[in-house]
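Only one protein chain is missing; all other protein chains are in place.
The block that comes next holds chain A.
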Amino acid sequence: MSNSHLFLKPGFINVPLQNGVGRYVSQLQRVVLKFCKNNGSSRGMREFIESGLVNFAKENPGVVVYLKPRRHRSAVIKAEYLNGDEQWMSCRNSTQEEISKWLNLLVCQSKNHTGTRIRKLWHTDHPSIQGPWTPFTFRDPKLNLATFPNEELAKPKDSDVSNHERLIELFKKQKLGDLENRRGE
């Protein structure tokens, strides 16, 4: 995450209302194409309306398309999603291809994603299937048969050899080594 992402709203990937578990419902509800009839900046939008719009409407019958000509104002796409989100996209000086690509994106996405930073590329509602841990969760089954008081279990788990004993052990090993060396000579 770089500094430019600090003020983006963090979020997780999610699907509205289990969309796709039963049937898939395209989440784009309606789209308004605003353009000017004679300004040059709307040229791409006008071309799209002339050549590509009918196909778009045929392919996506679930999206209501409105055309809104406005004098001397730049071209704009306004998308409305089923969850109530609205997305405003400036198409000033965009070409026909650019507009059709953006529209395709709007049809495919489930809400207005601008200004959100996806925290992870995956998400789960159930991070643990094991359930909460208790002191008895991973207990050694050997303990079920143990009888108490039990000297073995009463001992500390780590070895309790003192440094003094360790030194004696080392000294003995050294002595043995010396003996073997002498025999070798």
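Basically, a residue touches a chain if its C-beta (ideal position, glycine included) is under 8 Å from a C-beta of that chain, and two chains touch if they have at least 3 such contacts; residues count from 1.
Definition applied: contacts and distances are computed from a predicted model.
This complex has a chain not shown, and the name its UniProt record holds, of "non-specific serine/threonine protein kinase", "Large ribosomal subunit protein mL44", "Mob1/phocein family protein" or "Putative actin", is "Large ribosomal subunit protein mL44".
Within the complete assembly, A:Val64 is the residue of A:Ile13, A:Val64 or A:Leu105 that touches the hidden chain. Contact between chain A and the unshown chain involves residues 16-19, 21-23, 25-26, 29-30, 32, 61-64, 66, 68, 80, 82-84, 125-126, 134-136, 139.
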